[in-house]
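Every protein chain except one is present and positioned as in the full complex.
Per-chain numbering from 1; labels A, B and C assigned in written order.
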Amino acid sequence: MALLEVSNLEIAVATGGQLLPVVRGVSFEVKANETFGIVGESGCGKSLTSLAIMGLLEGSQVRITGGSIHFDGRELTALSAEDRRAIMGAQMAMIFQEPMTSLNPVYRIGDQIVETLRQHRDMSRRQARDRAVELLDLVRIPEPGRRIDSFPHQMSGGQRQRVMIAMAMACDPKLLIADEPTTALDVTVQKEVLDLMADLQSRMGTAIVLISHDLGVIAETCDKVAVMYRGKIAESAATGELFSNMCHPYTRGLLNSIPVVDRDVEWLEAIPGRVPTIDEVLSGCAFHPRCAMAEARCESEDPDKRDVATGHTIRCHFAEVGSA
Amino acid sequence: MLVYTIKRLLALIPTLLAASILVFLFIHLIPGDPAAILLGDTATPEEVAALTREMGLDEPIWKQYLLWLGNVLQGDLGTSVFFREPVLKVIGSGAETSILLATMTMVWIVLFGIPIGIVSATKHGTWVDQVTSGGAMLFASIPTFWLGLYLILIFAVGLGWFPSSGFPSVSDDGGWTNLRYLILPSLTLAAPNAALIIRLVRASMLDVAREDHVRTARAKGLHPAKVAIKHIFRNALIAVAAAFGFTFAALVSEAVVTETVFSLPGIGRLVVQSILRRDYPVIQGVILVIVVLYMVINLLVDLAYARLDPRVSLK
Amino acid sequence: MTSTPLLRVTDLHTHFQTGGGLFAKRSWLKAVNGISFEIRQGEVLSLVGESGCGKSTVGRTLTQLEPSTSGQALFNGADILKMNPAEFRPLRRDIQMIFQDPFASLNPRLSIEQTLTEPLFIHGLAASRAQAREQIAETLERVGMDPRVMQRHPHEFSGGQRQRIGIARVMILKPKLVIADEAVSALDVSIQAQVLNLIKKLQRDSGISMLFISHDLGVVRHISDRVAVMYRGQIVETGDKRQIFETPQHDYTKMLLSSIPRISERVA
Partner (left out) sequence: MTFIASFLSMFRGRKLAIVGLIWLCIVAFAAIAAPLLAPFDPLEIDPVARLSEPGMPYLFGTDHFGRDSFSRAIYGARMAVIIGLGSVVVALITGGLIGMLSAYFTRLGHVLMRGVDVLMAFPALLLALVLMTLLERSVTNTIIVIGVVYATTTARILFGMTLKLKGEVFVDAAICSGAGHGSVLFRHILPNLISPLLVQASFIFAFAQLQAAALDFLGLGLPPEVASWGNMLSEERIYVTRAPWLLIFPGALIILSVFSMNLVGDAMRDSIDPRFKDDIAGV
């Protein structure tokens, strides 16, 4: 039984009196101790998916319009706001892209960790503070006993992201959602943070949903990957399978677009056209205007999800394993 | 903190000096002989000649300024033409009324402005927000004296709940119950300013609500009320605190009108009466006192600001 | 290779005052702290480093957007750091800059035509609007845009298109040296590849020299001839692209290269 089961998730944005679908029919499962990666370009719906799972869409112009999110034996979309809050920060925690702004600038970092602990655990101030020091030590903040009284602006971006991780791990969550956790960080710091996340996962058995635009980060950290384009999962497979048997023309295009450090490439095989905006109406397969394989059928008919290998699904009329 | 305060006080000196030059020049900008202006219409030529010598009016203007500044620093702001008393004493006699009025007004502003602002922001987009923020804007659009006149008409003349004008000192008969004389004036004075604070609290909270760290707070599973107060309002308070300096300036301005409407023996009415009486030494003195006070209050606001926002370094 | 370099920078310092005032001690941030490099005719030199290493300040100093503290930058033999704004102005045509943020680098109030006409008129490259329009159309085509978009305003374009317009603004002046400051960093991967190909093609076709400033090692390997690695305001290693990526000498370069997440490791 998977820890997290998302099925047929539909999310829409309300603008000017109408609902624009931004996530359509997204389904995936994440088991304990597993890292699930969602990769895609801006506006593909990856961040909204993660916010929907966490329950942070409430109160915005964005809402879940269909599908289910099953977590640890409970249906999250059916829970009351209060029950939802009991899970947030406790069984399920989240870290965000911008470590520089994700912490409240007016409170000491220790107090912000203590706040999470005391929200979900029956702890005294003293106990919570001791635990916060332990957590800072766990995320390898040097001199945790002293740094606990620092304000966020006194720390570097990498350290703040560690504090965010400490805060997220405070109540031993079963699931950690990381939305572009290293995008704002330098590569050397990125490596440290990713290593730390992997280390914590192996110690605590946390499941991780990692959202990223960077195929390299996904390849190095995830067990399974979903590639999203325009609100749908274009291709999904175990990481090894995906990178050795890439099928979907979008996934392949994405990979070929990346300039690599290990060899010289004269010209990059760029995907033509541009990333569609959310208010564009696209018939058939959303990728067809940019796809080299596209035929008349792609323009009119949206491909269904189909298996091309064990656990390897794609949404494309033509692509097959080995067709590249 | 102490070092910072001293530094800030030192940094005030240039501005204060510049402001004092303007205040000093005020007398000289009035057409006519300054000595005659300062002594008023009833002065004899001998008196004028004496004061001209005393003030060094035959000296170059910078010497006159230094002489004047020296006197000011010793507490000598000149003599009122109308009262024939030292200006400082005249101002002092209005201080009790004005200070009590300002304090009571600030209490109303905080009492009404902040809670209504919070409600307006947390109910953003609902009818509650529309009524409170629209109502606040309406109150900010009412001329102070008009509001004062109608409060007198309704609550003093009509219902007879409060006295309509004047203010006996709290040391007179009645003691602190005399404060009831200040209820209508302070409400009049508070109305437009509380309205501005409501709008400001609302706007800053809506700004803060969009910041990333609020999402972090929600992700902790905190109750929305706790997020609103502990995370959104607390951060919005930084911007609100910064505005209290301006509120003071607005209070001084509107106190002039309010004290006139309610015939309160405060500094505000003193300014207006002195202008009408051409009692220039008093006008000059009051302006100087208010400018100094305003700068001190702005300094206090800055210090409070630094305490509210740890990012402001106190170096 | 024995020809004199187009640009020779010697011991460049750019420091910013970070504190100080009436009663406080002055303190300085040494953003660029003594760097030297040269760019030859038709060559692409990359400055690579992490945030805060001073690489962007180098570009901004060379275009006089920031004043230098000391050092020399000989462009065609003349020291551009010593020039006053009026002396430097005609040289701006030769030294052009591509900026990072395509959403911020175009004036939202001006049409594309207005934006592209301005540099032509300033440098006297067009005598009339009609002449300017002709050149604009030609340049827009070179950067892969339909010349008919001239009348539109920036908000009508996507990030990738705006960056193409930004490149057109640079290329229309036929510069000798282009400084590209994180020119593709704000773009989505699929668009980044298009723009990167475009920059490489334009550089090859016109033989201009380029200072390419970036934090992305993959992008740097793709575009450069030579690479300079910057760390804390100084260049720690300069070399041929191959040498830097395949046999790095300095520990910092090695650490940078080993930090990059790689896809190849997962491909069976």
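Just so we're on the same page, contacts are C-beta pairs under 8 Å (C-beta built on N, C-alpha and C of every residue); 3 or more make two chains touch, one makes a residue touch a chain.
What you see is a predicted model, and the numbers here were worked out from it, not measured in a lab.
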| item | value |
| --- | --- |
| Contact list for the unshown chain, restricted to visible chains | B, C |
| Listed residues B:Leu69, B:Ile183, B:Met295 or B:Leu308, member touching the removed chain | B:Met295 |
| Contacting the left-out chain in the complete assembly, out of B:Ile142, B:Leu179, B:Ala241 or B:Leu308 | B:Ile142 |
| Contact with the hidden chain (one of B:Ala36, B:Ile183 or B:Ile287) | B:Ile287 |
| Absent-chain interface as seen on subunit B, which is shown | 14-15, 18-19, 22, 26, 29-30, 134, 136-138, 140-146, 149-150, 153, 157, 195-196, 199, 203, 207, 239, 248-250, 252-254, 256-257, 260, 271-272, 275-276, 283, 287, 290-291, 294-295 |
| Touching residues (missing chain, whole complex) on subunit C | 60, 63, 65, 89-90, 92-93, 96-97, 99-101, 104-110, 118-119, 122-123, 166, 169, 173 |
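Here, only the chains that are shown with their structure count from here on.
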| item | value |
| --- | --- |
| More contacts between chains, A-B or A-C | A-C |
| Whole-Å separation of chain centres (CA-atom averages), subunit A against subunit C | 33 |
| Residue numbers of subunit A (touch at least two other chains) | none |
| Residue numbers of subunit C (touch at least two other chains) | none |
| Residues of subunit A that touch subunit B when the two form their complex | 54, 56, 85-90, 93-94, 96, 98, 101-106, 115-116, 119-120, 151, 153, 164, 167 |
| In the complex, subunit A residues that touch subunit C | 41-42, 186-188, 190-191, 194, 213-217, 219-221, 239-240, 243-244, 253-262, 264-265, 267-272, 274-275, 277, 290 |
| List of subunit B residues in touch with subunit A within their complex | 211-213, 215-223, 231, 234-235, 238, 308-311 |
